[in-house]
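Excluded from the complex is one protein chain; the other protein chains are retained at their positions.
The chains carry the letters A and B, assigned in the order they are written, with residues numbered from 1 in each.
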Amino acid sequence: MTDQSTANRGTSTRIISDFLQRRREQIVQRWADEALFRTVFTVSRDEAAEAAGSLVEALASVAASGRIEDLRAPGFTGVREQLTRMAASRARGGAAPSQIADEVAALRPSITDLLITDLAGSDGEASGPHVVTLTVLMGTLRLFVMETALSAGEEIIDRQRLQLLEVATPVIKLWSGIVAVPLIGTLDSARSQVVMESLLEAIVDQQAKFAILDITGVPTVDSLVAQHLMKTVAAARLMGAECIVSGIRPAIAQTIVHLGIDLGSVITRASLADALAYALHQEGAVIVDRATGAGGPR
Amino acid sequence: MSWGLEGPVSTHVPVLRIGDVLLVTLQGELHDKAAEQLQQDIGEAVAGSSAGAVVIDVSGVEIVDSFLGRVFAEIAANAKLLAAETVVAGMRPAVAITLVELGLTLPGLRTALDVQEALRMLAQPSTPLSPGQGRQENA
Partner (left out) sequence: MTETSGRVAACLPIRSDTDLAWVRQHVRQAAAEVGFGLVEQTKLITAASELARNTLVHGGGGQVESVFLDHGRARGLRLTFTDEGPGIPDVERALTDGYTSGGGLGLGLGGARRLVHEFSIDTSPGHGTSVTVVCWVGVPPRPREEAR
């Protein structure tokens, strides 16, 4: 870029900035009826106008700084929160980020018309370059909103993933003082953490002296999962509860031996039923066969 | 600036005697000096009273770092030399998780869900159990 064109562009961004500030009210009145604002602020048009107003101010400040192609321009940072809220609201309503971006693009015609009328009335200078500057600025805004909408989508996914984790790990009270978590599916680090926390909370809530971790539904156990199991057992012990790991299938038992993991200090039982029987026995309960009146096998 | 904390009120944690058991209840923030003082006080109390057990109630403790963890381990070791057992009761889940991540599993220490459970445990004639051995009653 030559010095000449840089200077021209500097003038142009200043003109756009002045234009945005001078025509703030007209732009706001036009934008408030556009889909982007209308669909978010369904209740009050004043709110829509207020939101449009801060967006116009943000654009004016970006133009004033001359960084019209820069998503990181300070002017944008100021409206990030507002746009995030708007994008999140549209995303909840089922709008795809591309649709939201189109709605931003739809803001451009009305403001361009206004600019052309505005400039035509002034010193008769060619409006072309300034329209280009405004178009670039609106293009950057579109990208910025798109980025914001995408990250709002990621946020929703994160939250849903967390909710899924919580429902996927129910802690069940089996008996007075005995709780169990039947684990189903792959255990990763995040899920193991949730399992550990909910099991330990249940130990407190239920005054449980025994906690059973049933891994019948866990397809594979690698060293990381085994480590998490050991940590859960150790934490439960610190709280004064005994942890029993049940449902170790032969294939998993083999993997554990192969990996050289020492589950030595962990109490293990073949099935959830065996684990419950062990816990009941430890508690002093005796299971009696009604027909014979004799204590059944443990 | 207000911190909502006006420095250590007392460096002494009261040691209660219930029958054969010394009960220590820890609350909130424990300064290093107070913890060391406690270790000394319990040592003297066990020696002077020939108590058979020490129960440390940590249900009101929000943070146990490796320093306090070491204090617990040493209290237990000292008590053991004087033929007394030590039970740590009521540890909160967040504290337990943190200690395990820290690498501090306190293997030499007996634990209980709460003070009542600790007293019940001590009343039973049992050998100190380690996980995996199980209790021998009703066998």
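Here is the rule we use: contacts are C-beta pairs under 8 Å (C-beta built on N, C-alpha and C of every residue); 3 or more make two chains touch, one makes a residue touch a chain.
Just so it is clear, the structure is predicted and the values come from calculations on it, not from any experiment.
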Report task. Please identify which of the visible chains the hidden chain touches across the whole complex. Result -> A, B
Query raised in the report: With respect to the chain omitted from the figure, which of A:18, A:34, A:197 or A:274 is a touching residue?
Result: A:197
Query raised in the report: Considering the whole complex, which of B:27, B:50 or B:66 touches the chain not shown?
Result: B:66
Query - Touching residue (missing chain; options B:12, B:31 or B:120) - result: B:31
Requested in this report: Identify the residues of chain A touching the omitted chain, counting contacts across the whole complex.
Outcome: 71-72, 147, 151, 154-155, 158, 162, 197
Query raised in the report: What residue numbers in chain B mark contact with the hidden partner chain?
Result: 3-5, 7-8, 29, 31-33, 62-67, 69-70, 93-95, 97-98, 101-104
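Everything below uses one rule, namely that only the chains that are shown with their structure count from here on.
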Requested in this report: Mind listing the chain A positions that touch chain B in their complex?
Outcome: 196-197, 200-201, 203-204, 207-209, 231, 233-243, 264-267, 278, 281-282, 284, 286
Query - Of chain B, residues touching chain A in the complex - result: 88-93, 95-97, 99-101, 105-106, 111-114, 117-118, 130-132, 134-135, 137-138
